[in-house]
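Some chains have been omitted; the remaining ones sit where they do in the full complex.
Labels run A, B and C following the written order; every chain starts at residue 1.
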Amino acid sequence: MNPSLRKALAASGPFVGLVFVYILFAGLTAWQGGDSRDAFLSLYNSKTILTQAVIVTIGALGITLVIIAGGIDLSVGSQIALATVVIAWCLREYGGDTAGIGLSLGAAALGILACGVCGLLNGVMSALFRIVPFIITLGTMQIARGVAKWIAEEQTIVTPESMLFNVMVVEPQPDVATSVAPGIWVAAGLIVVVVLTLRYTVFGRYVFAIGSNEATARLCGINVTLQRIWIYTLCGLLTGVAGVMQFANLTVGDPTAAVGMELDIIAAVVIGGGSLSGGEGSALGSVVGALIMAVLRNGCTMVGVPNFVQDIVIGVIIISAVAVDRLKHRATVAG
Amino acid sequence: MEPLLRLQDIQKSFGATRALKGVSLAVRPGEIHALIGENGAGKSTLMKVLSGAIRADGGRIELRGRPCAIPSPAAGRRLGIAMIYQELTLAPHLTVEENLTLGIERRRLGVVRSQRGKIRDVLALLQHPGLPLDAPVRTLGMGLQQLIEIGRALMSNASIIIMDEPTSSLSAADTKALFTTMARLKEAGIAIIYISHFLEEVMRVSDTYTVLRDGETVASGTISDTTMAAIIEAMVGRKLTEMFPAMAHDMGGPVFEARNVHGLHLPHGVDLTLRAGEILGIAGLVGAGRTETVRALFGLDRARAGSLCVAHGRPCPVRRQRPRKALRQGLDLLSEDRKDEGLATAMTITENTTLAVLPRFAQARGWGPLRLARERRAVWRWVDELNIKCAGVDRPVDSLSGGNQQKVALARVLENDGAVILLDEPTRGVDVGSKVDIYRLIGRLAREGKAVVFISSYLPELMGVCDTIAVMHRGKLSQPRPACEWTEQEIMRVAVSGE
Amino acid sequence: KPYRIAVIPKGTTHEFWKSIHAGAAKAAKEFDVEIIWQGPQKEDDRELQIQVVQSFVSRRVDAIVLAPLDEVALVRPVREAVRRGIKVVVIDSGLKAKGFSSFVATDNYQGGRMGAKRLGEVMGGQGKALLLRYSEGSASTMKREQGFLDEMAENYPGIELVSTNRYAGATRESAFKEAQNLLTKFSSLDGVFCPNESSAAGMLRALQTAGKAGKVKYVGFDSSETLLNGLKAGEMDGLVVQNPFLMGYLGVKTAVEVLQGKKVKRRIDTGVVLVTRENMATPEMVELLTPDLDKWLKQ
């Protein structure tokens, strides 16, 4: 088979799922009629879905790297909370009534950096002590959350007006079709960067190699320890960007934000074809996974089905995504 | 000509095992140097030292006359040493191209630059120009994977290429292509260290040779000055008549029959009949399919066809065989892979010994509480009888030396007390003293009327211990003949050529 | 030796609780008692709040001032506290138990009606409105929601309530997402009501990001910096405000009185007021909305 076709097909699984979910809800809302009929398919709603998917998408980009390299990161949710708090603290301390562009960007950078440090710690500890990353990141999950509460003095931090507030506005200029939240552009940019990195750079190739067969990677002269530290740090930095988006959403620093979001993000990666045993996964797949979750959430509200249906559907989708993948693999091996 | 590479007095120990006791070797540019020795002689270890995968405990490595250190595989590659490992070391999810260039990517600003031109040259050299570069290697067969492994070594502009049994899973055509390639590399002035158990191949392609035995250099020279018989003599070496304690035992009627066993991959149509009290040795080269035969009989691997019958029970298709069922039939297997399969090394001696028969030690037919005291007593019996050196039966198995670990695995088989016992390389990685204990034990089993299959790549022990010997060649088992009718040269010949 | 009184809020991250804290601190200073401020951080962690109460029972404080997260789940620990001779004053939300000394709270039902009245007025008595509920199982907000619905049904028949069954969840984050989706679904909406601070803040943010702030009539409940800014900017049309500062103050004061053996009322109302853009600058409102918290907390 043509190789690029093969790759496309492999990646198409989640994409087909996305289309299916979208059509399903379009059908449901149409059948239901009333207000929700056109609302779901409207351009504005698409923008809403995309905006809502931004945070999980960016987080998923980071975790995709980690998962491809055979690791896991449970501390992402806490890191996002930490980022919102650091940003808000920065704006409150140094901003007057309104924070200028410079300060806003500086605060965002600081938030991203804080997460980068968390990632660095994850990487160093799991590489040096050779502890399962599950435990390490379970620990940093608690620690990052604690530090966030500390900085915030266990409150939400209210900040002066800042340009960051506008990053997640669904439609900055109403009725302009191309006007979408700046956060979407950021996410799009990062997607491109991560996709290109994974596909075309030496680093990206090493990520796959380490996850696929660590011993081989070592024998081929790859400094696995160093690469792993890099991978976790990058994941942290990306998580930090997701944190900036979360802050833009909340407009306050909230140390209790994003509890459990790591599991959402991991689910997105897995739905998108990532394998927890490493070596498999794609940034685009993870993005599609995040979109599937966002469409599900949005669609459920549109149709007005209760939350519990949403929970159950997400659970079933996670399991079947992986089961289908496994059966596909088995077929390949047998054939 | 000045040697390109000189190894002097290289030593390496793994815990109590002295894998290399002081090996020396010299290779000149444009030379194919054969490294020959029995299983466990230390060939792979020596080459891993050379490639930087492991560090030697002592000795000197000189490259182009200058001493150098090779602390890591990366360093080895920089020095122009490429290695084809015995166990495949590919990244299964990566594509052919990615595997070929792994670790030696050409880059600009971190971006990988295509080396397709060079890849095409290499594949053409291997006579597989059509290999799909974008296919993940796990979708390829074993043979092609081996080729990629070879290709990766060719990619790295090496001046020395080490090939550790590259042909063990290659087809005849690919093997021929590889030899052509080696000839071209040789013309280009590249030195090749070639490890293979296929002595005929070795005789055909190499210029010089070194024979290792038990971690020491025992012979070296030019191939044209020697004969295959002389090399085998050097490999097999010592006289060990006293090593094989004679245990008189009688043979009874047949207790085990297998007909036409086909595995998924190997073997092809094996027939096997065992009599009570018979010790059947199976010889063969690595990869001949001996392990797969006994695993299929025991139900650990899926089989394609065949039937078996233990101790006059009902015949049973091999496809339906399961380990649990086999154990109940009275069939037991000692795995060749002690560390990863044979023993749960983190568990204690007691736990390992009784694992297969645990319900026997519990009240109420296995549902009630375990009788720990009785269990420990049973294990102590084996510890005494097998002379297992341990600080207590509650020590974890990984605190024991290899030989004693193997005895624990044997104790488990003995505890099960089956009528037919399949021993796959029971003496692999075991020191000489323990080997004698194991031989004695095998003799005792036969005396108790059990039928034993003894797989080994170490010919003297087969000759010394077995009643009958059969030889396996590429999945086919020869007719068993009484051990006294074989000579080692004869076995080697059948193992290499199949007739 | 001064009395030690534990004050246990529902959560610690909302500004509402900061005001309660300040009020309690003021009372502590005034009556010379020591207060210990501790609570769960998420407003739906019943388990953790139970543990906090239990720990204070172990610690044998003299009295507990508690804002129960759940009107049933906290009954048992409160009973245990009472049995061990600890006085309990319940604030903010109801508790289905006997034995505690007094209930100091806003009349939430009236508050809900007040909000409905304001929304009905600014909508001119007609149009489509929606109610975004807070979280499952919270007694005080359920009363507000009920008051809102009753007032609407009785006095504003011209207003159609298009959605009353969706919950915002316990955090701003969850409220924001839910509100975003609801606003998309009901594109022609005239009025919105939210029954507490986190749901109101989430909704306000959703209105802002949807570009509908100021266009949709919006009445919320509780005050915070975020919400007051919304009011000032004309993005909100009214806030039904409790007096958390007073609630904290009266909660501790009542506890002290109980400890001193004085007789206290079973039910103490701390009142609600409607804040609008027009009246928010009056001195009494300023005092109510932005009490000088730091004066009481930074010591």
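Basically, a contact is a pair of C-beta atoms (placed from the backbone, for glycine too) under 8 Å apart; a residue touches a chain by one contact, two chains touch by 3 or more.
Predicted model, so just to flag it, every value in this text is computed and none were measured.
Visitor: Any idea how many of each chain the complete complex holds?
Guide: Per the file, total copies of each protein chain kind: A x2, B x1, C x1.
FYI, only the chains that are shown with their structure count from here on.
Visitor: Where the CA atoms of chain A average out and where those of chain C average out, how many Å apart are those spots?
Guide: Those two chain centres are 34 Å apart.
Visitor: In angstrom, rounded to a whole number, how far apart do the mean CA points of chain A and chain B lie?
Guide: For chain A versus chain B, the centre distance works out to 46 Å.
Visitor: Rounded to the nearest whole Å, what is the centre-to-centre distance of chain B and chain C, using the mean of the C-alpha atoms as each centre?
Guide: That gives a centre separation of 74 Å.
Visitor: Going by the touch rule set out above, which residues of chain C reach two or more other chains?
Guide: none
Visitor: Which residues of chain B touch chain A in their complex?
Guide: Contacts found on chain B: 51, 53, 72-78, 83, 85, 89-95, 98, 102-105, 107, 110-112, 132-135, 139.
Visitor: Across the complex, what residues on chain A touch chain C?
Guide: My answer: residues 35-36, 39-40, 42, 44-45, 48, 51-52, 149, 152, 154-156, 158, 168-171, 174, 181, 246, 249-252, 254-259, 297-298, 301-302, 304, 307.
Visitor: For the complex, which residues does chain A have touching chain B?
Guide: 3-4, 6-7, 200-203, 205, 208-209, 211-213, 215-223, 279-280, 332
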